[in-house]
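One chain of protein is taken out of this complex; the other chains stay put.
Letters A, B and C name the chains as they come in the text, with residue numbers starting at 1 for each one.
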């Protein structure tokens, strides 16, 4: 499979095979084997503290875990042989999973749009680690964190 | 305000003022100043890994943060003077917030219902810490974690 | 190698091959493939806050990581074939390593003796997770935490 076909394959997986991400309106906007970016817009149903109008901590955790998962999957795929059939690639991605996640909440989750980036810190054939940051549309740091993932 | 009126006040806050919890169908089933329990049922839209049919890590993080937040809020209220007006209580609860959260994913998130319990480990007038566990309806441990919260 | 010879092999490794543990006076007092216990006594040089006479957070982290490492190593060895030569066992143990560690400090580290226990929570052939608690001689919970380990 060509490299562009591969990327399309991954995008399809990410947009179709992760229902909860879709449910929250989290969209993958960039990724390669080193970094990823996901975005979502404010919605009233994502609020965790209505009097204060602040995002639920679980929404932030979801965005961080999603961005981390995307870059981990991309890095796993990059290591695979280029001619692997598409269904085998999906099988490999599906074996990836979060082992643990830490989220540090820096500022109240307020804004119109939230941009979460992830960077690979450790990339092994058993375990991979990614570091994530979430900013709002004004560039304010809302949260950061680290995820440790098992890779197939 | 009487103790039972107080509990009703808190329940109302938790069920009405946390839209994201409601959106995911997470219901507070028990709480006092030491422990809390929240539950939600499987829904296809909560899936993070469709080929494997596993909950999204962000859903688990949301359940843990919710259970932790509930017990923290109950413990904050317990410390307040009994005759505080209801709107003052809401103000105090609204000032609580998660500082950091760690989630350890032990087994794939599969089941019909998920029960998350939280226990207060540290309860100060600045910071409180809760420990959480999520099991499915068969009593299988799916995840555990710790949350550190700022209290008003 | 017999089972008792195996245990002796491990004990020797733990007491001779981990200089920092020895340096702090941390002694492995119990272990099997599910749980471990390590102990150390108060020493003035372990203090992190002299005016308050409290253990350094790094000492507590060391005790937790040590207890976690011990139970992980024991669980790795249990999975090995019984007739593996001793030097091969040492090689396998030496490949284990901490991926990440979280420590929650519950109470000031004060006491005469500190007892840290670890329990295996997840035991895979790539990754293992242990949960740890440290008490003083009066049974006061000083700290708890979680370690994620890579296994050979």
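Here is the rule we use: a residue touches a chain if its C-beta (ideal position, glycine included) is under 8 Å from a C-beta of that chain, and two chains touch if they have at least 3 such contacts.
Note that the structure is a prediction, hence the values are computed from the model and not measured.
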| item | value |
| --- | --- |
| Contacts of the hidden chain among displayed chains | A, B, C |
| Residue, one of C:10, C:76, C:103 or C:142, that touches the chain absent here | C:103 |
| Chain C residues that touch the omitted chain in the full complex | 16-21, 23-24, 44-52, 54-59, 61-63, 65-66, 69, 90-91, 94, 97-105, 108 |
| Residues in chain A touching the chain absent from view | 102, 104, 106-107, 121-122, 129, 131, 141, 144, 146, 148 |
| Missing-chain contacts mapped onto chain B | 99-100, 102, 122, 124, 126-127, 129, 146, 148, 150 |
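Just so it is clear, only the chains that are shown with their structure count from here on.
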| item | value |
| --- | --- |
| Copy pair chain A, chain C: interface residue numbering same or different (half cut) | same |
| Rotation angle (°) superposing Cα atoms of chain B on chain C, nearest 5 | 180 |
| Distance between chain centroids, defined by C-alpha means - chain A, chain C (Å) | 33 |
| Multi-chain contact residues (two or more partners), chain C | 102, 122, 129, 146, 148 |
